[in-house]
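Just one protein chain is left out here, and the rest sit where they should.
Naming follows writing order (A and B), and every chain is counted from residue 1.
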Amino acid sequence: MTDLTKEMQLSEEEFIVNMGPQHPSTHGVLRLLLKMKGEFIEDLIPDVGFLHRSIEKIAENRTYAQFMAFTDRIDYCASMPCNLAWATAVEKLAQIEIPERAQYLRVIMTELNRIASHLIWLGTMSLDLGAFTPFLYAFRERERILDMFEMTCGQRLTYTYMRIGGVSKDVPAEFYQRCKDFTKDFRKKVDDYEAILTYNPIFLSRTKDVAILTIEDGINYGASGPTIRASGHDFDLRKVHPYSSYDKFNFEVPLGKNGDVWDRYIVRIQEMRQCCEIIDQAVEGLPEGPIKAKVPTMFRPKAGEVFARIEAPRGEMGYYIISDGTTKPYRVKIRTGSFSHVQLMRHLCKGWKIADLVAIFGSLDIILPEVDR
Amino acid sequence: MLELTGLLQWIYNIVAGISSSLGLPDIIRDIALMVLIIAAILAFLTVMALFLVWWERKVSAHFQDRLGPMVAGWHGWYQTIADAVKLLQKEDIVVASADRKVHFWAPVIIYTVCLMAYAVIPFGKGLIAADLNIGLLYILAITSFTVISLLMAGWGSNNKFALLGGMRSAAQIVSYEVPLTLSVIGVVLMAGTLSMYSLVEAQGPYFWKWYIWPQLLGFAIYISAATAELNRTPFDLPEAEQELVAGFNIEYSGMKFAMFFLAEFLNMFTISAVATTLFLGGWQPPLPGLDFIPSYIWFLGKSLFLVFVIMWFKWTYPRLRVDHLMDFAWKVLLPLAFLNIIITALGVHLF
Partner (left out) sequence: MAFVTEFFSGIYNLCLGLKTTLKYLPGRSITIQYPKERMEMFDRFRGVVVLLSNPETGKLNCTACLLCQKACPVGAITIKQAQDKDPITKKRYPEKFEINSLICCYCGLCEESCSFDALKMAQKYEFATTDKDKLIYDMNRLQELGRDVKYVPKKKRALVKPPAKPEKETESAPVNSNDEKPDKPADQEDKQ
């Protein structure tokens, strides 16, 4: 604590509050050092690293197929996109063609997981703001999504569903009807969440015009995903650099106007609706065919390096792989959205109160396993 | 039919008979009666506090699409009793550097004050412990005592965060007392009396004559201000700051903590009881044909409905930030309360 606090020079009226690693509203183990003057936050230093599991180092000792099980744990709330990012990166390195059915299945699973991840975000953000009920409603919807995942791959949180070259299991016959029923019901449920929160005057007073992030600042700090789209920057990797047949689907990218907490909230809510669109189109148009390309078990890509990125629910997720021609990568570097957003906390929270800090933190949708890896 | 006036008359006759046969002066007879009445009210309130805790848990669970306590008895009915027994046997930890006297008396004061307010609440036809002719003023004065208790709790814990939390809660309560008091003035103007029993009788027997219709604004202000008095969501930032800084009751454990907790629920019932008396016609049935249901059942039903509404607010709305809370009290509720008084005064004068 002492070496960090040397950075903060305290004047007479200021004091340091330690929002410690164990805390109900920091969504994980994050330590925030706040320099406070009365109610207002003058400065904030985030202290990360409590959840560091050296995943990147572990990658140097695992084969490409084995590492898939570890990618789940980088962001366990959005496990499918993490799998997808790894698979995309390795396939880009080894120039593997993926069958179309596998691409569509990947899209369906990723979008379902995007909804599930945004539901966790919705629940925890409203819980931090004091509305206890949307949390339970969000988890009730999540149960339906997790049932669909369990039906397909057998797990409810860390799926290890995708493989290098495709996916591991095909969807069973009951999946299609369940998926269609789910998307139909879910649109109404999103209307419910909006009725409780979106135009509620209490919610508006907590979130409107709070912590505005300009596009320029966002890009300078490396913000990505819904955080930067809420400021108005139209950049969605699914549209700009489409991967895994996203160019075949027709969907909108919701944008915000001001970049305040309310915009970041509304962008994610509308993204949930757009995910339903994509899932419906993908399930309708699911082609027949194999679900996995032939890839040898002890797969040795050529020596070289690659960087591949996808649009994860919390921002951009990218993998930089250096391969030396053996079955195990030489170096894997993982770029996650939440890591860049943690530094946004310092920029955004200056001059606001602690109650706003909770709202801002919720709106950035930071999850600590992604930050610390 | 099932009214208690007959029963009360019978008890009075028995006590009067005993006291006169023993040759005791009248005052002893009155004191004996009062003791019986107080015992009855306390018994009722204890059961009500335990019931309300269970009710809150069940209602909140069903709002959130889950079940709540289900294991302790049918649908968990004795869960609160089990929790109370558990809290009773907990160690009473007092911080060594705390101010012991202040620390001890804070929960006592808050609980006593809660109970004192029930002296003037009309539970039914003829069921009022003491029909003071300034009943309403008495209640408003008594409920202001909670501020002292909170400040004592914050100070006595010798913890700077508890003190901050206590002071913040106290500031909130004091700010919301003003619109609370002003919102009931409309009712007093219309009825012309401060006595709780007469306020009920001044409202006509059936629901179209109750004061909620002409005093809708007053009712809304009363419920908002009262929810803020209770430190409940959407006004519970001082309490929720326990996540970061501490609320005033952080240093309390065991039964003392339970006192604060039960006091909050009893206060909730007090607020609903007063609102029922002032706006919803007290113990009167809403429609002519429903006289056979006794008056105290109507009173209980209406109060519990208002308690339900307060709980509904808690489980639906997010929290207000502290400065918005203060803004809401002084810049929104207070002018509206004044507006209500002016309109009511004009209305009473003209009609």
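Definition applied: contacts are C-beta pairs under 8 Å (C-beta built on N, C-alpha and C of every residue); 3 or more make two chains touch, one makes a residue touch a chain.
Just so it is clear, the structure is predicted and the values come from calculations on it, not from any experiment.
Trainee: For the chain left off this view, which of A:N18, A:Q155, A:S245 or A:Q343 is in contact with it?
Mentor: A:Q155
Trainee: Since one chain has been left out of the picture, which residues of chain B touch it in the full complex?
Mentor: Chain B touches the missing chain through residues 59, 61-67, 70, 312-313, 315-317.
Trainee: Which positions on chain A touch the chain that was left off?
Mentor: Listed in rising order, the touching residues are 61-63, 65-70, 72, 133, 137, 140, 143, 147, 150-155, 158, 160, 163, 166, 168-170, 172, 192, 195-197, 199-202, 290-292, 294, 296-298, 327.
Definition applied: only the chains that are shown with their structure count from here on.
Trainee: Between chain A and chain B, what is the separation of their C-alpha centroids in Å?
Mentor: About 46 Å, centre to centre.
Trainee: Going by the contact rule at the top, pick out the chain A residues touching chain B in the complex.
Mentor: 17, 19, 23-25, 39, 126, 129-133, 135-137, 140, 196-197, 200, 202-203, 205-206, 353-356, 358
Trainee: Quick one: which bits of chain B touch chain A in the complex? Just the residue numbers, please.
Mentor: Interface residues on the chain B side: 60, 63-66, 233-234, 236-237, 240-241, 243-245, 314-324.
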